[in-house]
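The structure is given below, and queries will be raised subsequently.
Here the complex is missing a single protein chain, while all its other protein chains stay put.
Chain nomenclature is as follows: A and B, assigned in order of appearance, with residue numbering initiated at 1 for each chain independently.
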Amino acid sequence: MLGRREESLWHMIAAPTVWALHFCLCYGWTASVCARTDDVTAARVGIALVSAAALVAIAVIGWRAWRQWDYLDDFDYEHDRPTVEDRREFLGHAGWLLALVSGIGTLFVASPALFIESCL
Amino acid sequence: MTDFAGSLPERPRAGEIEDAMPQGIYPPTEEMLNEPVDPELREAQAARLRAVWAEPPGWRYWSAVNNSEVGAWYSLTAFAFMLAAGVLALLMRVQLSVPENDFLSADRFNQFFTMHGSAMMFLFAVPMFEAISILLLPAFLGARDMPFPRLSAYGYWSFLIGGIFVLSSILFGVAPNSGWFMYPPLATEAEGPGSDIWLLGLSFIEVASIAAAVELIVGVIKCRPPGMRINLMPLYAWYVLVVGGMILFAFPPLIAGDFLFEMQRSFDWPFFDPERGGDPMLWQHLFWIFGHPEVYIIFLPSIAIAAMVIPTAARRPIVGYSWIVLSAVGTGFLSFGLWVHHMFTTGLPSMSLGFFSAASEAVVIPTGVQLFAFVATLLVGRVRMIQPMLWIAGAVAIFTAGGLTGIMVALAPFDWQVHDTYFIVAHLHYTLFGGMVFPIIGGVYYFYPFFAKKKMSDRLGKVSFWLTFTGFNICFMPMHLTGLQGMPRRVFTYPGDIGWDWLNMISTLGAFVTAAGILVFAWDLLRSKKDQPFTERNPWGGGTLEWAHDVPDLGWGARSVPYITSRYPLWDQPKLLERMDAGRFYIPDAPEGLRETVVTSAVDAVPQHVARITGPAWCTLWAAAFTGGAFIFPTFHMYPPAILCGVLAIATVIWWLWTSTAQVPEAPMKDAGLGLRLPTYVSGPRAPGWWGVFITMLGDATAYASLIFGVFFYWTARPDFPPDNATHADPAFAALAAALLGGSWAMTRIARGVNRQGDRRTARVLLGLAPVAALAGGAALVLAVWWPGLSPATHVYPATMWAIVVWTCAHIGVGAIMQLYCLAGSIFGKLTPRYDADLWNTTLFWHFLGVTCLISAAVIGLLPRVL
């Protein structure tokens, strides 16, 4: 089902999937901690841990996608030829860009833990 | 030369019958493509194809299922509903033009704004995407039709019936009047059938929407022309793929919410009643988990139209193809992290609001990338200001304004001020007019020569554009200020001494100017063009496959399905048109007299299969009518006719499937042209039908997950869930149910294996026992909650348990019918060891159902003890 990495759409969307999981975990964790205990430190520490893990995962995915894109090899960013190589590089390129945006998204979503110090 | 490396299936196990596999030469060589076609043969082929794809004559026209007919009906119906909803808006603007006006009564005004929002969203914006996609997608992909044409027709008739039902309620003064968001307790307690009309009528339409989404996704991943690898797909297809996926995950939570809501309305199960442990906030979550992605479901396809128009206007390929894919996929994901920004004022913890505020800002990034990619393409190209580009430019002007106010309202503290004021009304109309209405009208001007083979008027187009554009700004620009001056939304009147009067008067004037612009457009669209000559084949000089269609239209889409090597084949592949017309490419003939299209692999578009697709039929219309009855009668608490309609609907659908899908072919392989032989029947993951089931079940699983989310939501939000002295479900019955249903699941899977090995008898015995076990399991599940006496009307805890059981049992019923369908297929020769697609699909359904059943049994049997 998942297929080989260089020909799989699922690998392309791995980074935003990590973002989505990170988002759900942050939201679910905060909701339950603030509803049940009011312990905001626990909420913030949890978010920090989840965010660190998510960023590492996205970095790994991004690095692999970058390798698949292989930009420095031929400086191709169009990928518009009907070849296996262009398809592979295209999926890598799109996966890399998605990792970039997912990384920014993850940082954004983690930022409330930095600024907000209460469950109110 | 055979190059099927990418598409090799798993090796069949010993003793299993092997699937037919593609044989011959692929990809075709230049030599083969250069070989001329015998003119006589060419004519004979064309005549056969024309006969197969001819639209039914006379009154039978309405039994057509071809995408060009259904797509056109669908778009025109959605446009008509839009005009109706627009009239409601104008009447509301009249009421608000002066303070303390009594043109409309409070109740009528409330019905109008509820219907305006509901109709624009459910009857115009989303269906319009589906309509246009059904109309255009096969052409973009050089396909003959959608993979499941009768499903499109069924979706259309459902939409028509449901839409007329919902809209006409306004004529009888019983329309829903609690806002398009239907917040309980207001909407659950509303008197009259209004809320039920909304819930049941629109649920019916949502089901049709999901059907269309399934079909569009399968269309994109399985029905591309040979050679159109994923990096060569037209951008529109990318957007369809993303939006289809979003519909799958966004609509089901609302369907689950509708289900709970209707249970409360009809049977007083207190899901949203705080006095019996319920919580109105659950609806808000479920509604907006749907509601926010929905905004992007509307926006992305319209932007996709822009992505098709802009390269043509710039006379060069799009710049930043990967960037646009990033932006479509990224927006699709991020849009699911925004829903609480509709709930910023509900008193959730600041931290939670912060996540949604952050995600709402983050989604600006992919959206911006999208716009900059368009600008970049124009920058690199030599732009020709064709009429559709004017609308796209207007769209960008309006949409950027809406996007910039969007950045403002995404900041929670700013939203606390402007939430539910006219500032938001302005913001959302800027995004939707700029992000949807303008690109769609631009798209109509652009694609009109494609589907009508005539051109619309440039002059009327300009008049319409400037009227709509200025009118829109006159109407909605002042609303920002009206909102900042403190005027709330959804008010039927306002006092005259607060400084809102003249702002409202200006808005009303602007609304009528906008309406005039839309009317000019409508006239240009609908006026008779009989005397006008046909356009040339590719009037704008576009590069994508839709412009390869014949003038006048011949129904078959592509004369032969081409081999594609470029993103813009009409620009880059010389002789493409000539070869397509000559029937040089794939399936140029219809010797069996069947409608066919080529199915290819998901990523590299290697040909896999010639799919037989369904032709004209009345059963889709009947199925839609009966389904409609099953949804509409309960609105008036007429349950016996509703049940009758439900049974008839199921019977019609079974008849439809039995007579036209997964038919045993006359031969396992056929010559597809260019030296390639392709199977005429495949089962399992290579078959579009299997993908259809898989994708449908993803959506269904999302709805079920929403119900389970509801249980956990109550647990976190309510201290009395479950209440201290609650009666719990019987764990023994729950365990029995799990065992029986698990058994039925296993039997189905084993039946598939033994049938493949040729042992029909064992397969039949298993398929006979499986539904018995399934129904017994369902009964045990009911007993688990009925025996201990859980009374759903007393408290939300027993109500959720019952809701899970009802939901699961409804699915068990479908699962049992599917098992029996396979049994009947095996007995009557429709399902054989080699031709077993139905059994594959049933097994796939049961994989989802089996997991659902086990979770249901665990949640009702074990969960109370864990909590």
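What to note about this one:
The rule we apply is simple: contacts are C-beta pairs under 8 Å (C-beta built on N, C-alpha and C of every residue); 3 or more make two chains touch, one makes a residue touch a chain.
Following the convention adopted for this analysis, contacts and distances are computed from a predicted model.
The chain that is not shown carries the UniProt protein name "Cytochrome c oxidase subunit 2", picked from "Acetyl-CoA C-acetyltransferase", "OB-fold domain-containing protein", "Cytochrome c oxidase subunit 2" or "Na+/proline symporter". Shown chains touched by the undisplayed chain in the intact complex: A, B. Only one of B:G354, B:G710 or B:G743 touches the chain withheld from this view, namely B:G354. Checked against the full complex, the candidates B:E18, B:E35 or B:E189 give a single residue touching the omitted chain, namely B:E189. In the complete assembly, the contact with the undisplayed chain comes from B:S178, out of B:S75, B:S133, B:S158 or B:S178.
When you scan B:V174, B:V463 or B:M477 for touch with the missing chain, the hit is B:M477. Listed for subunit A, the residues touching the missing chain in the whole complex are 77, 100-101, 104, 108, 111-112, 114-118, 120. Contacts to the hidden chain, counted on subunit B, fall at residues 105-107, 110, 177-179, 183, 185-186, 189, 274-275, 278-281, 316, 319-320, 323, 327, 345-347, 350, 353-354, 357-358, 361-362, 364-365, 368-373, 375-385, 389, 393, 396-397, 400-401, 404-405, 407-408, 411-421, 470, 473, 477-478, 481, 483-495, 498-499.
To be clear about the criterion, only the chains that are shown with their structure count from here on.
In this assembly, the C-alpha centroid of subunit A lies 27 Å from the C-alpha centroid of subunit B.
Those residues of subunit B that touch subunit A in the complex are listed here as 6, 227, 229-232, 317, 321-323, 325-326, 329-330, 333-334, 336-337, 349-355, 357-359, 361-362, 365-366, 564-567, 602-604, 716-717.
Against subunit B, in their complex, subunit A makes its touches with residues 3, 7-9, 12-13, 16-17, 19-20, 23, 26-27, 30-32, 34-36, 40, 43, 77-82, 84, 86-87, 90-91, 93-94, 97-98, 101-102, 104-105, 108-113, 115-116, 118-120.
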